[in-house]
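One protein chain is absent from this view; the other protein chains keep their places.
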Amino acid sequence: MPSMKPAKVGFRTRLFQLIFESDTPAAKAFDIGLVILIFVSVGIVMLNSIAEYHQKYGTYFFDIEWFITVIFTIELALRIYCLDKPLLYLRSFYGVIDVLSVLPTWLVLLFPGAHTLIVVRLLRALRLFRVLDMMTIEGEKRLLLDALLRSRHQIMLFLFTVLMLVTIFSSILYLIEPAEAGFSSIPTAMYWGIVTMTTVGYGDITPITPLGQFISVAIMLTGYSIIALPVGVFSAEVIRALRAERYSDEACPGCGRHHHERDARYCKFCGTWLDEETTDPRARE
Amino acid sequence: MPSMKPAKVGFRTRLFQLIFESDTPAAKAFDIGLVILIFVSVGIVMLNSIAEYHQKYGTYFFDIEWFITVIFTIELALRIYCLDKPLLYLRSFYGVIDVLSVLPTWLVLLFPGAHTLIVVRLLRALRLFRVLDMMTIEGEKRLLLDALLRSRHQIMLFLFTVLMLVTIFSSILYLIEPAEAGFSSIPTAMYWGIVTMTTVGYGDITPITPLGQFISVAIMLTGYSIIALPVGVFSAEVIRALRAERYSDEACPGCGRHHHERDARYCKFCGTWLDEETTDPRARE
Amino acid sequence: MPSMKPAKVGFRTRLFQLIFESDTPAAKAFDIGLVILIFVSVGIVMLNSIAEYHQKYGTYFFDIEWFITVIFTIELALRIYCLDKPLLYLRSFYGVIDVLSVLPTWLVLLFPGAHTLIVVRLLRALRLFRVLDMMTIEGEKRLLLDALLRSRHQIMLFLFTVLMLVTIFSSILYLIEPAEAGFSSIPTAMYWGIVTMTTVGYGDITPITPLGQFISVAIMLTGYSIIALPVGVFSAEVIRALRAERYSDEACPGCGRHHHERDARYCKFCGTWLDEETTDPRARE
Partner (left out) sequence: MPSMKPAKVGFRTRLFQLIFESDTPAAKAFDIGLVILIFVSVGIVMLNSIAEYHQKYGTYFFDIEWFITVIFTIELALRIYCLDKPLLYLRSFYGVIDVLSVLPTWLVLLFPGAHTLIVVRLLRALRLFRVLDMMTIEGEKRLLLDALLRSRHQIMLFLFTVLMLVTIFSSILYLIEPAEAGFSSIPTAMYWGIVTMTTVGYGDITPITPLGQFISVAIMLTGYSIIALPVGVFSAEVIRALRAERYSDEACPGCGRHHHERDARYCKFCGTWLDEETTDPRARE
């Protein structure tokens, strides 16, 4: 967002620096104020869902919610105002969240029957990601994401195989278990299959027949041990990423290639001496 | 499968390239069409198991299932036709799946009472593995499988020890718990033992006596922490496999150092040319 | 604590060595005696909570509890007596625990209605940490703590993202599930969300609608696989800590190579003396 600089200097610029950046104490205070409002807003949605509190404090919640919605609307209007290309922002991830945080709430407040839009008020919580962005070191997020990306093929292969095993085993249980066990259809049996394989084990549906219990034991042992796969693959990638610090960013003066290890003295591609501050010992002879 | 080339060139060859290979756009479209049909077929089996949908749409499902079965039968016939040694293919893993996907369905559709063969319709899902084969890089599957294979002794030792501990503890609970707790026989107690040790914990059977609860706590703590064994062993093997990928075992003929990357042509420690079968390009100058 | 030496020598010093240190057999016996008393005290609190035992042995428990409290009070008085700056100690972690172990018990015993202070008797168990301190090698605790500290950013990022996903999904279930399913408010739904995501799965609240079951499957699969993140990151940090223990960061003044073990005196690559602050013993000959 700091790259979307407003064309004119002046009030708009100062507003931009206040809202979109976090350099000055005023900008930081703005951010903190925003986070507090988000937490209050989310907290109210949660408390309002508890029948007891809704009865006692429902009207206060409603008033505070109006107040917060107005503040967020003003804030969104200011954001649009101080940017040169507001449409570009509104189409970005954070822009969409900002709009989703405000627009539906107006609809909910104007048509109180729209109960289901309660959830969108919670989408305000997604704005906290922006705060998180500022909090974490860029490198750490990148490390996790890189490791996740590199492991993705194995993890997809793993998930697919697992899903197919669950489908087949669950269907067998659907066939052999009597009605009172709860396996009322194949999708329901698959729900039970995943509840069992992820070791959640609600107990709302449990096998009654000995054969069913035997097959479920197979699913349990599989789910219990197969967690080693994604964990092992992901750990190895994280370790590899940490080790990537082993590679320097510099290019070889001889062939220009990159990706040399930090402890390398000669370019592994063309044999040229790499350290620019000293001379090649072989050349001295 | 590309190794089973048909002897004659012509229509059969073009058919072979369409069905068994994925190079041309037509072949890719064929594969995608097949995957879609498989998903539809599996989806219908699942929806048909839900009483509500079976009543409303049962006849449509039946018709679509006939249609798909006919298409798969034609496809299997074409596969047999365009190969020179079809029996060899029918005995391979994918060949057996193809036959199992079609033959039982004919039996089910002709004798609708064969309810239990519903599951074999789901075996069509196994055909998706072929698609997966094409999607993943050979190396990644191999890496996972190799790591799994190398860890197999420790994992078997681990599973056996764990199974014996569960047997003994479950039997003790079978002896000390009263009838209403649900430990009706030793196999049932072992079912509870595995439900507990894998941390699934349905709750359909739970210990009532304090001693029983104490022993179950021992099983829980064991199951909870012992997962470190296969995870640790498997992770270590994956890491080893990843490292072996990058680093070769050979020594530099110049300085004797190890730990060179596979793509290195010159020793990073002393600059000597590493490939013993060719001569250093610089020396030729 | 050994650093808080008393100013005067004599009885107070001998008392100090007995209570705060563990060198002499008497001091060790003192420590063991203390641990035994703590275990007895905690055990009595537990047994006393069982209605059956409370009725049979309640009076004995009460008497033993008085006796132990008196002993701990005398011990605390002695600690204060033999130190020069007792207030400094009373403000330290172990000092606060010592006071909390004794003072509330007097209140409980004098005003037996203060049932809730039972828990503070259990705080005596925290005194066992001091024993643990003496048992473990300093390095091992440090290794674990360091690895934990270095992984903290990723783990916080992970926990925050996970918490937000749980909030949004749980709220959706709160909206779509009927009253009898148990999702009575958003906080209750979030309680269910965490029970599900951590794979605990009590089963006191379970989704009834197919859509609810589908969303819960998403939460289960997420919780089941996402454990790989903190485990992978933490494992990598432990491995890094173990390696940093063994290998130093310095380069050899002779050949410039890195990756020497900390206990190495000569470079394993070129034989040069590594310690820059002293001279090579061989050179002196």
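Letters A, B and C name the chains as they come in the text, with residue numbers starting at 1 for each one.
To be clear about the criterion, contacts are C-beta pairs under 8 Å (C-beta built on N, C-alpha and C of every residue); 3 or more make two chains touch, one makes a residue touch a chain.
What you see is a predicted model, and the numbers here were worked out from it, not measured in a lab.
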Absent-chain contact - pick from C:L221, C:V238 or C:A251:
C:V238
In the full complex, subunit A touches the hidden chain through residues 199-203, 231, 235
Touching the hidden chain in the full complex, which residues of subunit B are there? Just list them.
153-154, 157-158, 160, 164, 167-168, 171-172, 174-175, 184-190, 196, 199-203, 206, 210, 213-214, 216-217, 220-221, 223-225, 227-229, 231-233, 235-236, 239-240, 256-259
Residues from subunit C at the interface with the omitted partner, ascending:
42, 45-47, 49-51, 115-116, 118-119, 122-123, 125-126, 128-129, 132, 136-137, 140-141, 143-144, 147, 155, 159, 187-188, 191, 194-195, 197-204, 223, 227, 230-231, 234-235, 237-239, 242, 260-261, 263-273, 280, 282
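Everything below uses one rule, namely that only the chains that are shown with their structure count from here on.
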Report same or different for the subunit A and subunit B interface, where same means the shared residue numbers exceed half of all residue numbers found there.
different
Cα centroid separation, subunit B vs subunit C, in Å, comes to 41
Which integer distance in Å separates the CA centroid of subunit A from that of subunit B?
28
Residues in subunit A with touches to at least two other chains are numbered 187-188, 199-203, 223, 227, 231, 235, 239, 263, 265
